[in-house]
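A single protein chain has been omitted; all remaining protein chains appear in their positions.
On to chain A.
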């Protein structure tokens, strides 16, 4: 995807990937096979049904990086949030206009946090600090249910981070390459 990511703390990435590579090794091959299976189902053209422009989506993704890093969330949380947003947009039957994207983005970040983090960001914080009180808690909760039913609750899925980590750990590549590919993706 063409959008630019704001730089992440290199140190954090390094320790994380070190552990990942070490721990994932035993199971990496069956996991990768399974991912390739899943990859065929990943949505294409997520914006085609909506009036949201690719540029706006890129801005949203950028903003997500900013928010999630400032709350010290894992990289995985960010990739999951983007993936949830894309697959929701491609599966929903509603037509979304640019103004709707804010709610979708905030809600997917909230959901990704709950899924990945040990201590997820609280709804109160999402409402006050992230959405700056422009979205009510009920709106967010309603959207959450909506997204869950649209996606039929399948949150576990392949993100680009998983592929990168596994492919690189199989190839036994070095840390720098990990950071660069992560940045480029």
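Keep in mind that, in the parts below, contacts are C-beta pairs under 8 Å (C-beta built on N, C-alpha and C of every residue); 3 or more make two chains touch, one makes a residue touch a chain; residues count from 1.
Assume contacts and distances are computed from a predicted model.
The complex includes a chain that is not drawn, and of the options "TBC1 domain family member 5", "Exocyst complex component 2", "Lipid phosphate phosphatase-related protein type 4-like" or "Cyclin-dependent kinase 2 homolog" the UniProt name matching it is "Cyclin-dependent kinase 2 homolog". Annotation for chain A: contacts to the undisplayed chain at residues 16, 19-20, 23-24, 26-27, 30-31, 34, 74, 76, 110-111, 114-116, 118, 120, 122-124, 140-141, 144-145, 148-149, 152-156, 162.
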